[in-house]
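Sharing a structure here in structure tokens format.
Removed: one protein chain of the complex. Kept in place: all other protein chains.
Let's look at chain A:
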Amino acid sequence: MSETADRVRKIVVEHLGVEADKVTEDASFIDDLGADSLDIVELVMAFEEEFGVEIPDDAAEKITTVKDAITYIDEHQG
């Protein structure tokens, strides 16, 4: 797992209070990890802080799985 993936997973575990092994790349924030729409707003904020990226609302709406988040961050970082 990449360094980005590790850090994303850590944030998800902390914010959603889920077990680390549930946070697979295919896991859906809402369907598999019990998040609601406001939790996703909060996660996106945490990703922005952690990685120094800006994730506009229209992009954030398309981030539904852990993998979506990792991919977006890797493509837009630095």
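Here is the rule we use: contacts are C-beta pairs under 8 Å (C-beta built on N, C-alpha and C of every residue); 3 or more make two chains touch, one makes a residue touch a chain; residues count from 1.
Just so it is clear, contacts and distances are computed from a predicted model.
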item	value
Options "Peptide/nickel transport system permease protein", "Methionine ABC transporter ATP-binding protein", "3-oxoacyl-[acyl-carrier-protein] synthase 2" or "NADH-quinone oxidoreductase subunit K": UniProt name of the undisplayed chain	"3-oxoacyl-[acyl-carrier-protein] synthase 2"
Residue ranges of chain A at the interface with the undisplayed chain	14-17, 34, 38-39, 41-42, 45, 49
